[in-house]
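Only one protein chain is missing; all other protein chains are in place.
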């Protein structure tokens, strides 16, 4: 990016910060959510919008317009080349390395046949994309939190230590647990105070792709990262469920920007399968907006909704995933190549600075 | 709420009013809709946003930050306690008493075998939550309007008297009536002028969970309250439809805030059933946004869409309800307890001041 009239990444962030502060409309709820604490937090959140949730702010950056007022205006051809260079740079950087990886499968500690999981909620810095670090509230320093994978009928014990400055609680979204394990402060339990610990224990009731997340001040806490996958393998898997590759994809759209498993493009993780393999994708939406996920090159067969088998599987290439929903699909990987895979609300996936946010690829070798 | 640094409800409203007036982003369409008439209306609408539709405005209120600039800043522990106290207060207040109750089943007047319903549309004050009164345009002083419940093949006559300052008309959303009863001004009828009356009459054509609402200046009139359930029992109910408890839940998100049957939490109505009973919920969305409704503790079996049986019932715990849609679900009430039941766009259900808006509970005794 050598052309002086094209904003550097830093210049672009500065520009966006200024324009966002001056701008009148910042529609992303999560963005404002993190503006409340302090001016620096607001500035950081706004700066992060450059590659993040506010497509309006992103669009406020004129393509190829000089940030420094005295720079010469590029010709249309130069502007087009510069835009292409930014797009190419993003794609060539994929998959970009960042610190931290969320959604890692967690091995339980076994105590007399009970699968025990120890979680600590704590504030961390989380690198969403190369160089863009945000404040996160995380379980075990992962966004999303560690993936819990158990089997129908397992006994599980989950102990949460709260090192956050706020009270919290865990709701097991989709699991039909007894009421006292449901994690709703003042209805099913007291809130877990800062510094305190709390233990949940239950026999895993129903199979499927479920989630766990905060149910206290949740519009803030979940969007800051207090969420994870809670996957329950069935005792008797059905033939249609058989998969060679099992990929969990958690969508979010809060103050961290538009993310897949806690990262924005180009730091998102590619999905990789061999030709002929069956790929299972488990979509989970922990954000505030719908995300119609579109896969290029091959269709998806929907097999489950919220962990429940659909009575008749159906096919699509664009699947609308609403907040709180989980959808399981199977992709028969018949078409070799590198296939774009993204939210089809285009402003969640691309700006004139290139692809960002909810974009990854499916590689079929 | 005795700690001086925690805003009282009144102080919080004042703060929000000021911050909302100063704020740059008020994304809720309905909010602005009621800003157009006059400055006081705007101020009222903005103030009402405190517990209402603008999560951005709500989020602008710092949790535990002093409203009075000279108050001492609370310690993190004090702030956490204060936040919990606000959350607890909201939940303990549930179900809170408010003036007025919408969606009451209306008994028809019988005239020679015709079921006659007299509706009057009028401007009223409507208490959405304790102490928060808003301007509403209502049928028979109810928001939602009276519930009309008839049977397939019934002859009905609906007379509307318009005491509003604007013309209006009623569309029977989902009913396949003859065109001249369809309620679209200048296409199927003249508008019903202020002071005038108009009579609709038809034989009820198709069973299901339908709605009636204004189809004139509807983006304003429906959001202000001119809407209601129009439920048509089938001549031959199917076994799957059998329910011990039948609950209509109308979603709205206009200038009154996020509401279920015209009320925001904690003034929403709990759904109550006994263990072992079958509960039918009829979701209807009269707002401008999707609302993915999430039930804790038990799943829902979807049996009808827009009044039409689904060919194969399917299960979920989070059901995305889009504007204009109706979805009928059955819940087998097997899991005793008090279960949170809310829109899973978390900013429609919770702020750091506690739960609000589209939240209720299912109580299984």
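Each chain carries a letter (A and B) given by its place in the written order, and its residues are counted from 1.
By definition in this document, a contact is a pair of C-beta atoms (placed from the backbone, for glycine too) under 8 Å apart; a residue touches a chain by one contact, two chains touch by 3 or more.
Only a predicted model underlies this, so the values are computations on that prediction, with no experimental measurement involved.
Participant: Given the contact definition stated above, which residue among B:218, B:272 or B:298 touches the chain not shown here?
Facilitator: Within the whole complex, the residue contacting the unshown chain is B:218.
Participant: Using the document's definition of touch, tell me which of B:114, B:184 or B:272 contacts the absent chain.
Facilitator: Residue touching the absent chain, from the options given: B:184.
Participant: Name, in rising order, the residues on chain B that touch the hidden chain in the full complex.
Facilitator: 23-27, 29, 32-33, 35-37, 165-167, 171, 173-174, 176-180, 182, 184-188, 191, 193-194, 206, 215-220, 222-223, 288-290, 305-308, 310-312, 320, 322-326
Participant: Considering the whole complex, not just the chains shown, which residues of chain A touch the missing one?
Facilitator: Here the touching residues of chain A are 24-25, 27, 55-56, 59-63, 76-77, 79-80, 83-84, 87-88, 91-92, 290, 292, 294, 296-299, 312-318, 320, 335-340, 344-347, 349-352, 361.
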